[in-house]
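The complex is shown incomplete by one protein chain, all other protein chains being positioned as in the whole.
Showing chain A:
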Amino acid sequence: MSGSNQQVESSSNSSSTTTKKNENVPTVTKDKHSVSKRLQQELMSLMMSGEKGVSAFPDGDNLFKWIGIIQGPIGTVYEGLEYRLILDFPNGYPIVAPKVRFESLCFHPNVDENGNICLDILKEKWSATYDVLSILLSIQSLLGDPNIASALNHQAADLWKNQALFKKHLLDKYEKEVKSKKI
């Protein structure tokens, strides 16, 4: 199994926004306009938030694909580690949740080999009032507070109860697969 079916088609998102909204233009134009506007607002509010442990920024010129960075929460086994995430915003955002996955390998009970995250607010509990900041903060808190009952990585879930062992395993993996790729 490769990660290919996890890929998100974001190319269709990158076409330029045409006219501003007008009663008679087709629906797509207005949707696209309001999604761009919303994402720009989110970027502003994220930059103004002064939040230190999380950040995110559009990937190049494409406003519909962002790279997020979260720091492992202090006082957890993830303290001192840093992870990169990819956020893909569909045309229907924020009615539809963005697709969020770890770009860096993350050894965690609720993250699978392809970086997919099992987090209720990205699925059945998604609300259009959530924004990038609340998503990043939720993922950050998930790191230190996993939901063992709905694990995607069963090995990590089993190890979780032995925090010392978990940390050793985590740091080994991080050293091997995250740090080495950073350079």
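Some observations on this one:
We adopt the following convention: a residue touches a chain if its C-beta (ideal position, glycine included) is under 8 Å from a C-beta of that chain, and two chains touch if they have at least 3 such contacts; residues count from 1.
By definition in this document, contacts and distances are computed from a predicted model.
Taking the options "Trafficking protein particle complex subunit", "Ribosomal RNA-processing protein 41", "ubiquitinyl hydrolase 1" or "UBC-like protein" in turn, only "ubiquitinyl hydrolase 1" matches the UniProt protein name of the chain that is not displayed.
Only one residue in the set A:D145, A:D158 or A:E177 touches the chain that does not appear here, and it is A:D158. For the chain left out of this panel, the touching residue among A:M47, A:I74, A:A128 or A:I148 is A:A128. Touching the omitted chain from chain A are residues 1, 5, 21, 23, 27, 30-31, 34, 38, 41, 45, 92, 94-96, 112-113, 116, 124-131, 134, 151-155, 158-159.
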